[in-house]
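Every protein chain of the complex appears in place save one, which is left out.
After this line comes chain A, so read on.
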Amino acid sequence: MKLSARYNRVNILTSIFVLVITGVLYYLFIHLILTNKLDRDLAVEENEIRQYTSTYQKLPLPASYLDQQVSYKKLLANAPVVRDFSYTTYVDPKEKETEPGRSLVTSVRLNGKLIEVTITKSRVESEDLVRIILLITLGVTIIVLISLFLINRFVLNRLWKPFYVTLDGMRNFEVAKTDTIIAEPTRIDEFNELNTSANAMAEKVRQDYKELKSFTDNASHEMMTPLAVINSKLDSLLQTESFTEYQGALLEDIYHATGRLSRLHQSLLLLAKIENNLISDAQEIDLKDMISGKIRQFKELFERDNLQINADLSEKKIQMSRYLADILLNNLFSNAVRHNIPGGQIWISLSAETLTISNTGKETRFQNRLFDRFSKSNESEGMGLGLAISKQICNLYGFEISYDQKQHNHTFTIRLAPAY
């Protein structure tokens, strides 16, 4: 839910609630005041009748004035004296209409007789007044709601624009590029602050990225140099050529270990680079072409182990780094060869959505840790980084890599993101 929508909702609900309460209170008060006034008028009239009766010793004529009627009724002498206001109806004699009215029933004593006097006044005018007040209140409510809506619709959207511009800038932010997050010019402090902070953060991220990049480079350099020395000294030692068989075997072991160490180091650096998105030469790659090339490149290995290749490739182009694509395919191919059985099979299929590589092999039991670093089967000669690297590469491009085992068949499936 957008902030403005949420704000609108609260605002409108509160407005409606307040206005309704105000309306009701307004109505009740006005009603009370008008009824009081009517009652006072009725009391004044009653007073006049009393004075008239006591002065002239007779009742005034039960005439009807405008909106006022007086009527008399003889009561029994011992009837209780009443004085009572009530809501009644008022019949307009001229227009023959029944209108709401207010009556005062009281009694006067004339010559020892008790006479009930009923004074009725029409309430039409006060009711009209109340109605008009109610309508005005309702009208004001509607106008307030409409103006709130319009403000939200047009003013708020414009007010929030700098926010969305900054948000967009942050979304499109790339560490490798140097452009700043553009700000929509605004006089609103919060948005200016937001933009400044976003840019400061971007700058810091860029700085960290730069430091990380140079650290990676330096670490690689510092560790590779001693390795290069060991390697070159081994090569030089080999030239002296006066070894016993035993010394030769020792040398071979050192060679293997050194080779392993440098490959391990390169793999770790590569992983760090992929994780930090330091490889950014994405380009269009003809995957079918590349896989066919890989099959040719691995042909010797397939032949050595008597592996049968079944390839079913359809056209597919994707956006990714050629270097990483090469590594990904290398890893999957060597995996399929390394964990195969002599005379086994490899199936490779490429469709618009998925790349599947499956191979025959032994039954194994580890599935969930397969893509973890340094996880490998005991017989494996690899370093246990190949699949971790493959997974990182897939993550980088939004592909999804999964592993499935059905008896002796091991299948890796890469769900390729739709071409973008």
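The definition used in the following text is that contacts are C-beta pairs under 8 Å (C-beta built on N, C-alpha and C of every residue); 3 or more make two chains touch, one makes a residue touch a chain; residues count from 1.
Following the convention adopted for this analysis, contacts and distances are computed from a predicted model.
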Missing chain's UniProt protein name, "Vitamin K epoxide reductase family protein", "DNA-binding response OmpR family regulator", "Monovalent cation/H+ antiporter subunit D" or "Transglutaminase family protein"? "DNA-binding response OmpR family regulator"
One chain isn't shown here. Among A:Ser197, A:Ser232, A:Gln283 or A:Ser314, which residue touches it? A:Ser232
Could you tell me which of A:Leu59, A:Leu145 or A:Met224 touches the chain that is not displayed? A:Met224
Residue among A:Ala183, A:Leu301, A:Leu396 or A:Ala417 that touches the chain left out of view: A:Leu301
Absent chain, residues of chain A that touch it: 217, 220-222, 224-225, 227-236, 238-239, 241, 243, 245, 247-249, 251-252, 255-256, 258-260, 262-263, 266, 269-270, 278-279, 281, 297-298, 300-301, 304, 323, 326-327, 330-331, 334, 381-383, 386
